[in-house]
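Missing here is one protein chain; the remaining ones are kept as they sit in the complex.
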Amino acid sequence: MIPEDLRYTREHEWIRVEGGAGVVGITDHAQDALGDVTFVELPVEGAELTKGEEACAIESAKAAVSIYAPAGGKVVAANEALEDDPGLVNTSPFGEGWIYKLELADPSEIASLMDAAGYAAFLAAEEEQ
Amino acid sequence: MKLIFEKSVPGRRAVRNAGAGGEADANVPLPGSLLRSRPAELPELSELDVVRHFTALSRRNFGIDSGFYPLGSCTMKYNPKATEAVAACPGFADLHPLIPQLPGGEMMVQGALAVLKEMDRLLSEICGMAAFTMQPLAGAHGELTGAMIIAAYHERRGNEKTTILIPDSAHGTNPASAAIAGYDVKSVASDADGVMDLAALRAATDDGVAGMMLTCPNTLGLFNSRIRQIADLIHSVDGLMYYDGANLNPLLGRCRPGDMGFDIVHLNLHKTFATPHGGGGPGAGPVGVVERLVDFLPTSIVRERGDGSYYLDYDRPRSIGYVAPFYGNFAIVLRAYAYILMLGREGLLRVSDNAVLNANYVLAKLRGHYELPYDRICMHECVFSASRQAERSVRALNVAKALIDRGIHPMTVYFPLTVPEAMMIEPTETESMETLDAFIAAMIEIARQAREAPEEVTACPKTTPVAQLDETLAARKPDLASLAETEA
Partner (left out) sequence: MPFIANTDEQRRQMLAAIGVADVEELFADIPPELRCGPLDVEPGLGEQEVRAKLAALAEHNATGLVGFLGGGFYDHFIPAALDAIVSRSEFYTAYTPYQPEISQGTLQAIYEYQSAICRLTDMEVANASLYDGGTAVYEAIMMALRITGRSKVVVDETVSPIYRKMVRSYTSNLGIALVETAPSNGLPDRSAIAEHVGDDTAAVIVQNPNFFGCIDDVTDLAELVHERGGLLIASCYPISLGLLKTPGRMGADIVVGEGQSLGMPLSFGGPYLGFMATRRKYVRKMPGRIAGRTVDSQGREGFVLTLQAREQHIRRAKATSNICTNQGLCALRALVYMSLLGKGGLVELARICAAKADYLQKRLLAVGGVTMRFPRRWYFNEFVVNLPITADKVIRGLFNRSLAAGFPLGRYFPEMGNCLLVAVTEKRTKEEMDFLAHTLEVIL
């Protein structure tokens, strides 16, 4: 499942741009690879991130991965619902499992991210390896 | 099974302390403000209650003495009972570690110092090193000690070094230890033969490289015959070669890390040298170094005087300091010493012979039943993949659980990370052909079931008191202690 209205990174994050802000989460492919998410270490509100910088971390029973910033900006919100129910990342990775919201410093950085078709091709190529 | 706290009966007690009824009834000579308001809510049980509880717990466990334990990279060989008897000697067990730090105290512990010195000599000879410290308290602790020695060396040389290289197949403690010592960690790819890719290594080796941490044979059980070239490359940038001794078993008596070009070695006494695993320790991780690094070893070091007596040398200005409070996990070092004495020169060679023979036998017999990513002679361990079975939904984890129902402890699964559905099998030299045959038969049977009735395999284990424990729940809603009701 790869929603059309989102942009994607090579680290399997997605970003939904709403005006000057972006909501960030991880893709269905990523949550499947992780397994049951057991804990999300949410980013601190107010943190200033550059594109590609580590924003926060996700833990599952067998793995721990870093989540990066698809574009630079300031963290304006973190999904507190994940504190009580980290499983939302698994059941609704593009919806209720969103992780944090960024006020974009430079919206043009979004253009270099993959669109849905590009991400699909990227996944297919990874599969081949 | 009930928790021990749930079996408590108020007023019951197992132990009667010496001096009870006398001194214990005297008023406590301390003001109430310094005392705890309520005693700790520890269990109240009779000795029989305690013995039964732990006996029942032990029967829900599996040790080497219970059955075959082919965990790759763990070297689960038989723990000789004689070494337990030796460690129990009151002359060793009751020795206070501060005694040699008292004036005249060194002469009171000559037997213990002799053990430490002899182990230094023996391990140095076995590994081709100049000197060994027994201080590190586990393998990972040895790795950290090694990384600290690397840092001390470069500081002395005035080198600006930031990075340690490790192979992509490395054990997790390698990058963790390097990172804790303050280094960045860079991973170097393996080649098609399963060993370190020399071209990739050349590309990664620059002046910022402080050293490389490597185990040889590697975690796939493969010996890199170009190890000297690797060492020369790292040395060419004044880097140091660190040997992770977890896989030393197949080399005992045959090949020494020092001769391969390594500068620092750590050993796992609880692997190669047969000290018990204890359900997760205690272990010991002695570290050996070449001559030019001896000054950096942790303090203190046992030295011998002209008259044959031993003393502890604390005057070591270049030492990295203390990594342990005293001389290491002495009782573990003692057990390993007894083991080496029993093996002797020829016994060490027989260990490596039989370890490698057993692993290759398993490899030969399972070839064809499971995917073999590197179809070549292995050393002490072989790595298969359950990738073929995974196509029928039977994954490495399921194979592991199916072995449990057959009375065999699972092999290591999902490590090394470079092989998908990895199953790492290390039989060790202490297992008999019959045991190996039973394991091989079980694995072949499981492969057959995976083809014909995969649901039989995925339903395992069926014979254990619990099965398919919810690890997600344990991590999402951690229940980590049973606290007393009266506490917050």
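Per-chain residue numbering starts at 1, and chain names A and B are given in the order in which the chains are listed.
As a working rule, contacts are C-beta pairs under 8 Å (C-beta built on N, C-alpha and C of every residue); 3 or more make two chains touch, one makes a residue touch a chain.
Only a predicted model underlies this, so the values are computations on that prediction, with no experimental measurement involved.
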Touching the left-out chain: which of B:130, B:198, B:237 or B:377? B:377
Quick one: say which of B:58, B:236 or B:393 touches the chain that got left out. B:58
Given that one chain is not shown, which residue among B:133, B:190, B:272 or B:329 touches it? B:329
Please identify, in ascending order, the residues of chain A that touch the omitted chain? 38-39, 41, 59-64
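The rule is simple: only the chains that are shown with their structure count from here on.
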Any idea which chain A residues touch chain B in the complex? 35-36, 38-39, 59-62, 86-87
Residue numbers on chain B that touch chain A, as the complex places them: 414, 471-472, 475-476
